[in-house]
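Here's the structure we're looking at; comments come further down.
Here the complex is missing a single protein chain, while all its other protein chains stay put.
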Amino acid sequence: MEFGLSEEQDLLQETVRQFVSEQCPPTQLHAIFDAGEGHAPALWQGVAELGLCGLMLPEEYGGADLEVLDLALVCEELAYGGLPGPFMMHSLAAHAIARAGDSDQRGRHLPALADGSAIATLALAEGEGAWRPEFWSTRSEGGVLHGTKRFVPHADLSDWIVVGLSDGRLALVEKGAAGLTVVPEEGIDRTRPIGRLEFEGTPCEVLEGDGAVLERIGDVGLTLLAADAFGSASRLIDLAVEYTKTREQFGRKVAEFQAVKHQLARLALEIEPTRALFWYAAHAVDHRPDEGPRSAALAKSHISDRAIQAGREVVELHGGIGFTWECDVHLWLKRIMFDRAFLGTPESLRERCAELEGW
Amino acid sequence: MEFGLSEEQDLLQETVRQFVSEQCPPTQLHAIFDAGEGHAPALWQGVAELGLCGLMLPEEYGGADLEVLDLALVCEELAYGGLPGPFMMHSLAAHAIARAGDSDQRGRHLPALADGSAIATLALAEGEGAWRPEFWSTRSEGGVLHGTKRFVPHADLSDWIVVGLSDGRLALVEKGAAGLTVVPEEGIDRTRPIGRLEFEGTPCEVLEGDGAVLERIGDVGLTLLAADAFGSASRLIDLAVEYTKTREQFGRKVAEFQAVKHQLARLALEIEPTRALFWYAAHAVDHRPDEGPRSAALAKSHISDRAIQAGREVVELHGGIGFTWECDVHLWLKRIMFDRAFLGTPESLRERCAELEGW
Amino acid sequence: MDLEYSEEHRAYREAVLEFLKGWPLQGEEANLPEAEREALFRQRGIDAGYVYRNVPKKYGGAGEPADPLRDAIVREEFFRVGAPWDLLNQGAGMLVPTLLEFGTEEQKRRFIPKALTGAERWCQGYSEPGSGSDLASLQCRAELDGDEFVINGQKIWTSNANEAHWMFGLFRTEPQARKHAGISYLLVDMSTPGVEVRPLREMTGGSEFNEVFFNDARVPVTNRVGEAGGGWAVSRATLIHERNLIGNPNMMRDCFEDLLTLARKTQRGGRPAIEDPHIRQRLIEIEGYVRTVETSNMLQFSATVRGDALKAMRPMMMNKLYSTDTMQRIQRCAYDLLDGEGMLAPSAEDITGWGRNTSSTGWVEAYLFSLGPAIAGGASNIQLNIIGERGYGLPRDARPPEKT
Partner (left out) sequence: MDLEYSEEHRAYREAVLEFLKGWPLQGEEANLPEAEREALFRQRGIDAGYVYRNVPKKYGGAGEPADPLRDAIVREEFFRVGAPWDLLNQGAGMLVPTLLEFGTEEQKRRFIPKALTGAERWCQGYSEPGSGSDLASLQCRAELDGDEFVINGQKIWTSNANEAHWMFGLFRTEPQARKHAGISYLLVDMSTPGVEVRPLREMTGGSEFNEVFFNDARVPVTNRVGEAGGGWAVSRATLIHERNLIGNPNMMRDCFEDLLTLARKTQRGGRPAIEDPHIRQRLIEIEGYVRTVETSNMLQFSATVRGDALKAMRPMMMNKLYSTDTMQRIQRCAYDLLDGEGMLAPSAEDITGWGRNTSSTGWVEAYLFSLGPAIAGGASNIQLNIIGERGYGLPRDARPPEKT
């Protein structure tokens, strides 16, 4: 009976935190953000060298065979550091192939995904944000795909795209496949740019697994997004603490004003205790199948909603400077705006929690 | 073009405020509150002598022929002073008779109601709080009533009871009529005690008017409750200002703590500007029939919801003492709890506003 | 992370369950008066090592080595069957740990055993009318006169004072010393001449609290716990024990379940309110807070078990405010679900404070109670200062110099 991290997990988080803070300091983060590709090969290589790309993949394909919790802890730290890049979607897509692919597909794809030499992403949403297959129309007929997917992260960068089909299965499409058009959408979070994919008779491999894999990918994804929002909000709080301890107005540090100090404390109060919420979701997705889906949806809706509010208040606590492009704050605020919408808004996930409970 | 009070209206408010503050200081208010009858004949007589009992009744019956706005202004001041008694319901019931009664009924009832020698009340709600006739079952058959009404203010004190019927009409029942049982319900606002009325073949006079009178009584009532909640919340703010300017903690006045000062300012910000909201509703109910019902529902839902929150925070600002029975705060908090529920909760009225707008 | 128990602890749970077959009492014993039945079984629990596990045997406890997991298993199973366990009142819950840390051997032997059995009931005398959140500004004097203190002044918000035999409290013994330094922690026999208890009436209609007046009440100097003028430090330790009594996630879960029951019973547009999209949003939003309390509690518990409590320092200092905020959200939502019945006053049976709520008027009481002193202004502002200053290293307010 232990609801805590192992020494290995503590070490994993420390390692990742140190890597990001050294390799992606805010100046570099700003530069990548401004460039808009949301990717820096050197950073990706660093992530790969840490062995993170195949964290949840089977050892036989070069993965580390770890659990959702480990992945979530990494996502928390990458978010804390603001690391741009395809890590989260790559991990989800690779996990999907590992779960739904046959042994041939696993053998062909997983090694390169595990060592980061190939990058994968996930194409799910349709319309204005339909994240579940019952609202999709993308289908595979005779080995080719028809349909349109939106909000696909790192769409043009990825070597492989895992596509959700309207029958709940998944298909795999290679970069540059015939009949595949990638239309960039201008995303708010420039560390994770998104695009629209149009499939018009695009050749694909359909993966064997049934709808359960898609459900699991959704649950894992919600958990990782919750961890990402938690890490981002934690960073915002630290930024606000640092700023208000330094900035002076009316002859004293801003943090000496009780109204400011209490606003910060309330903000931290909304975020810090929710760490346990995403830990629990991560654990439940792997070990408590009855609770997994609902825990993941609850954690994502609760944390991303609180994190959005934290973002707004941290801007406020920075005064005018918090509103500028050159300030660090908006980088994390926009990261949270991604986390909030991807795989469903807080409101839609709350409704789903109510349904899952049979209310 | 003038959205302000006339000199007469200013004077009316001043007069009422002075009357209440002189005749019903907090010590006496506590005594009446504790006694639980919610009535003091001397106060009622004072109200009557000020000519308030027939404020909206026609002059020919001894009334002052004024408008909803005037009545609302009086309600605001009575609430500010916390005055116990049947004033609001009496005014509504008398207005119902004036609007729905035939000339015989008006002639028989209004003079005594206008000079306060008879007291009337209003019996509308059924069940757990159904305030509209489509959910009622009380009916008049062959001149006698059958049904049950709840949350009837001053039920056992009143000489006449105006009863809402399921067909949208109104009926008049005399105190002590055959087949009428009054069961006190323990109300939270002891300045306006409530009871359940059971009619089992109770003789009644059905009033002539159609459902429009009931609608109007509802709109006027919502406006008066909004005014009452506004006056109560204003008093709570003044109590908190007074207390925090006097009370010392950590060697300074509580109000010198920025967190306290800002909490008070935010509180006032939520209440003070809404004065115009109930003014407008009052004016619209009389002069802008298209807007009246919605304005009244909006004002009541908005102000009573804000006022409840003000109540909670004013308790908080008083610290432990605000939680005691002997402190003044709960008298007004409970008054607002009455205002919030009577004629419909904020949530139900918001839904009604949406319906009225055709959403 | 592993939410299953180890084999050792599973075996321990089996033993506890075996022991609990003895409750309720059977045969002759079942006919004893309730208090005697409870005392009897509690003593058996002590003897078996399950009750008062960490209190040394010589003071009436079980004297078991510390093992928070075993504590948790015992608590869980005893609660499940409603068997008498550690008393959670102010005597066993607050005074005993304080005496164990600061008491003289004589004080421990004199007071702990009877506090554990409940033979002597205790109340806490900290708050005063003039010192709410600024506890250290207390003015109730205890002047040394020979080998006795002579107490004059007043305490307020003293729960259960009307039925307590003893009070532990803070009194100003060195008025010339600086604010925090002149306070001593004394034990006062409530039957001492010059001690008078008057019940306070709360806005809920209940009377959970009292005022206690002291008029030349004399207390032997041997009833001081800790150093003369050292009462502040002693009371801080006690407050930590008090904090552990607050924010019980089981209570929170019960309260949330009661809210769900209300939402199923209440109608919205002809359907149960729990089917209304607006209410569903509110309920799940609240559940997010409830689950956070529950899971954060697990996290803190595990960290404590591992001796890693420092890692959980921030959520620990947030517990009190987070829990009361969450309870308030539940109670406000329930109140908002009430229609006309929100105008009704709580009846005597509804006055349960943090207890279960099954009726409309019970929820009205719960709503009013949620406004109460446990969470009132000063208290939450002080919590926010603690979080900001100790949790995040923010500077202290500019304050006027302390009075001496």
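First chain written, first letter: the chains are A, B and C, and each begins at residue 1.
Here is the rule we go by: contacts are C-beta pairs under 8 Å (C-beta built on N, C-alpha and C of every residue); 3 or more make two chains touch, one makes a residue touch a chain.
Remember, predicted model here, so these are calculated numbers, not experimental data.
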item: Displayed chains contacting the withheld chain; value: A, B, C
item: Option from A:Glu22, A:Glu185 or A:Asp210 whose C-beta touches the chain left out; value: A:Glu185
item: Chain not shown: contacting residue from B:Leu52, B:Leu145, B:Val285 or B:Leu298; value: B:Leu298
item: Among B:His283, B:Arg312 or B:Arg335, the residue in touch with the chain that has been omitted; value: B:His283
item: Residues from chain C at the interface with the omitted partner, ascending; value: 268-269, 276-278, 280-281, 398-400
item: Residue ranges of chain A at the interface with the undisplayed chain; value: 125, 127-129, 131, 150-151, 185-190, 194, 249-252, 254, 257, 259-260, 263, 312, 315-327, 329-330, 333-334, 337-338, 340-342, 344-348, 351
item: Positions on chain B where the hidden chain makes contact; value: 1-6, 69, 237, 241, 244-245, 252-253, 255-256, 258, 261-262, 264-266, 268-269, 272-277, 279-280, 283, 287-288, 295, 298, 301-302, 305, 347, 350-351, 353-354, 359
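Heads up, the rule we're going with is that only the chains that are shown with their structure count from here on.
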item: Cα-centroid distance, chain A relative to chain B, in whole angstrom; value: 54
item: Residues of chain C whose C-beta touches two or more other chains; value: 381, 384, 397
item: Multi-partner residues of chain A (at least 2 other chains); value: 258, 262
